[in-house]
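Removed: one protein chain of the complex. Kept in place: all other protein chains.
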Amino acid sequence: MKLLFEKSVPGRRGVCSGPSDVPTTINISDDLLRDESAALPELSELDVVRHFTELSRRNFGVDTNFYPLGSCTMKYNPKVAERIASYPGFAHLHPLLPQLRMGGMLTQGALAILYDMDMLLREITGMAGFTMQPMAGAHGELTGMMIMAAYHRDRGNNKSIVLAPDSAHGTNPASAAIAGYRVVSVASDEHGVMDMDALREAVTDEVAGIMLTCPNTLGLFNPHIREICDLIHSVDGLAYYDGANLNAIVGKARPGDFGFDIVHLNVHKTLATPHGGGGPGAGPVGVGEKLVPFLPVSIVVKRGDGTYALEYDRPKSIGYVAPFYGNFGIILRAYVYVLMQGGKGLARVAEHAVLNANYVKHKLQDHYASAADGVCKHECVFSTTESMAENGVHALDIAKALIDRGFHPPTVYFPTIVREAMMIEPTETESKETLDAFVAAMIEIAELADKDPDQLKAAPVTAPVSRPNETAAAKNLNIASL
Amino acid sequence: MPFIPHTAQQQQEMLDEIGQTMQGLFADIPAELLPESFNLPDGLSEQEVRDRLADLAGKNSVDLTLFLGGGFYDHFIPSAVYSIISRSEFYTAYTPYQPELSQGTLQAIYEYQSAICRLTDMEVSNASLYDGGTAMYEAITMALRITGHNKVIVDDSVNPIYRVMIHSYTKNLQIDLEETRCADGLANRKEILDRLDNQTAAVIVQNPNFFGCIDDFTDLAEAAHEKGALLIVSCYPTSLGILKTPGAMGADIVTGEGQSLGMPMSFGGPYLGYMASRKKYVRKMPGRVVGETTDREGRRAFVLTLQAREQHIRRDKATSNICSNEALCALTALVYLSLLGKEGLRETAQRCADKASYAYQRLTAIPGVEPHFKAKWFFNEFVLDLPCEAADVIARLIEKGFAAGFPLSRYYEGMENSMLICVTEKRTKQQIGMLAEALESVL
Partner (left out) sequence: MVVDGLRYTKDHEWVKAEGDVVTMGITDHAQEQLGELVFVELPDAGNEYAARKEMAVVESSKAAGDVYCPVAGTVTEVNDALNTQPELINEDCYKAGWICKIQVADAKALDDLMDAKQYQEYLETL
C-alpha cells in the first residue's frame, strides 16, 4: 500500500489551530531558522485516520487471535488498565513537579502507586527493594549488571566474568558487555538444564555473577537452582534472575527464595501490560538486602506522617538509568493488574499458564519432536520430525502455514541449542477451545508436511504480503523515504 | 478469577487428558524452595480498582497552569492521536518478528524513520530508543565504535537530566567524559575547542539548549570533524518546525526526547528516544531498523533489517542490548506529525516562540525581574533572574495555581535566583497575563 508521504496533497491541512491570541513576530534571527518547512505529509484528519486504520488491518495482536510466541507471554491485556492510564490525574502529571519545593505533595497519588508497587513486587519476588526505572526487560538486565558492577567495586573485588547458560537470551551477553563484563557460556546437560559439572568448573574467583532464567528457555525448572546460587555466592558472586519466564511461577514460588540477588520483571509479559508492537514496556529491578544501597536514584519512601517522598541522597547508588521514575504509565497498568489478581489470582495465573503449556505439549508430542521430556512449565519446545526434515520442511514453513490458519506462529529458531526450534507459550488467558483449534491446525500442518510439503513452503498465501525478501532489504538498504 | 477462561470442569478434563494433577505440574519445584504463604492482598473487581485509582489520581495536582518544561512539555494533542494508537491491532502486537502479520507496525515504523529524517535533515533513523537520555548514551557508544577514540565532551547547557544519566551509564566503560561550562547561555566554544583533540570521539550539544537558547553548531561540527570526532546534537523536535536543522549544521548523530510529539507527560514515561544519523554510519547505529523490500509477488513489503548488528545475533558484540523499544510511542509521534502536517508543525513551533516571546516581555516588565542571559535568541523557554530565591517564589506561585517554572539552583551553582520558564502553544494570553500579575504580587 501507499506511504503516507505518497498520499500527501500540497496545501491540505489536518489539525488547524485557529488564530493566535498573541502577536506573530519572528523574534529569532534568520540564520537560526530552517530554510524550508520539514517535508511532512499534508493530509486531512480523515486521510490520516483511514491510513492508519488500513495499517492496523495489516497487523496482528493478542486481540486478533491466539499468539503463542514463546518467551514473550502474549496474554490478554485488560482494557481497564488502558482506561485508568488515561485518567488526567496520571496522564497530565508533569514529572518535574516533585523537584519543586514541597512539590512531592503535588504528586502524592503517583508516589503512593510507585511505593505500593515496590511493596507488592517485593512480596511477589522475595526481594528487599525495587527500582521502577528500567524501561524494558533488556534495560532491567543492564541496570542489574550495573548494580552488580557497583557491588564488586564497593567490595574491592576484581572480577571480569559473568556466566550464562548456552540457552540464554542474546540480551544477556549484550547487557553484561555494556557493564564491562565478559560472558562465559555454560553448557546444558542432556535434559536441557544447566550442566552442574560444567558449572562447577566455570566458577572461579573471576566470576562476578550468573544470569539465569528459571524456568529456562526450554520451559524446564532446574531443581538444582538453589545449589547454583550457593555456588556463585561461594566466590562472592551474585545471581541474576532474568524474569522473562516468571509467568510460570508467579504467585507460587519466588526467585528470592531460590537464592537470587537481583531480579528483573518484564511487566509486559507477566503483568499483562501491552507490548505495543515492540514497546513501551517496563523492567523493574529488585535486589536483595545487601544490594539495596546500589539501586538507582530516586526511591519512593513513606514518611512517618503517612505521606510519600522521593529519596535522592543515595551515595552508593549507580545513579539514574531513566530521566525520572521509569515508564510510569506502564508501571501503573501493571499495578492495576496486580491489584485485580491479588495473591490468589497470581497463583492461578501460573497454574493455568503451566496447565495450558502441558496440554498443548501433550497434544502435539506424537506429531512433532519434543525437545524435552516430562512436565514443562509455561512453554514447550518442539522441533520438526525426521520425516519433515527429509521433506525439506523447516520450522519457518510451519510458522508461515499457521498464519494461513489464523494463528500467530510460535517463536522459531530459539533457543538456539534446539535445531529447528518452535517454542510455544500459550499463556493462561487462552480457552480450551482456542488451544484445541491451534492443536488441530498444527496436526493438519504436520500431515501436510508429509503429503504436500510444497504447500507449506508457499505459505502464507492469505496474509497481506507473502514472504518478503530479507536479503534484498539488507543489501539494497531503503530505510527512509526522503 | 479475572482473565482466566477455564471452568472447573474444563480444568479437570485437561488435567485428566494429560494424566496430571495441578500439584503434579509443580512437583519439579523443590518443596523447601516454596514460601509458606504470600502476604498479598485479595483481588479487586474492576469497579473497585477503578474507584481506588480514581481516588489516587485525585491526589495528583494536574490543575496547575503549567509554565514548567525542562525538556518535558505540555503540548496540545489532537484527539485522533489517541483514537488511532488505541487500535488494539497496534498496541497488543509484539515486536514484528513475523513480517507477513506485521505490515502495519513495520510500515508505520518505516514512515516514522522517514519523518524523523525529514524533520532533522538526516539520512537514517532507527525505530526508537527508550527516551532522550538513553538515546544520548547510545549515541556516545556509537561514536566510540565509529571513531575508536575514547574522550567525550559535553557542554553543561545540555539537559542536566540527560547528563546525570550518561554519567551513570558510562561508569563501567573506560572513557573520559568531560564537561564544559556554558558561556552566557550558549555552548562554550573556547573550552570545547581547548579540549577537542585527536582522542575525542564526540562533542555533545543541545538545541535549543536547557535554557531555551538557540544556537548554530556549524562551527563545532567543522572543528570536531577536523579531529576525527563526531558532533552529537540533542534536539527538541517541536522546535524543528522552524529552527535550523542539525543536519544543516553538519551533525553526525541527532538524538532527542520525542515526548513533545503527541505523548502525554505521564509522570515520566513512556516517552520516546529518537536517533538519526548519516547513511555511512548506519551499521554502527543501535536499535531496530525497518527497511523496504518486496514479497514473492513483487509487492512492496517491510521487514526488520540490519538485524545482524543486534543482540539476538551478535550477543556481546551487538551495537546495543536494546530489544523492546518504544514502538507505540514512535507510532504516536508519526500520527501526531501526520495530523499536524508540514504547515501545522511550523505553526505550532511558531506559536510556541510567539507566546514565549510575549511572556518574556510581560514578565521582564515586572520591577526586579531581569533576563539572566543578555541578547540571546530563545525558542519557548527562557531564564529570568528574580530579586529573591527562585525556589521560594515558585513555591508561593503554586499556591496561586501556577507551576510557574523550574528553579535552576537544583542543577547549576550560582543560579539561586534564576528560574526557567516554558510557554507552549497551549498557554493563552490570559494565562500569561495572570502569571505576570501573580509573580508581581509575590515578589
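As written, the chains take the letters A and B, and residue 1 is the first residue of each chain.
Keep in mind that, in the parts below, a contact is a pair of C-beta atoms (placed from the backbone, for glycine too) under 8 Å apart; a residue touches a chain by one contact, two chains touch by 3 or more.
Note that this is a predicted model, so its numbers are computed, not measured.
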Among the chains present in the display, which ones are touched by the chain that isn't there? A, B
Among B:K171, B:R283, B:R299 or B:R396, which one touches the chain that has been omitted from the display? B:R283
Can you work out which residue in B:A54, B:I313 or B:A365 touches the chain that's missing from view? B:I313
Touching the unshown chain, subunit A contributes residues 470-471, 473-475
What subunit B residues would touch the chain not displayed? 283, 305, 307-309, 313-314, 317
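Please note the rule applied: only the chains that are shown with their structure count from here on.
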Using mean CA coordinates as chain centres, what's the gap between subunit A and subunit B in Å? 20
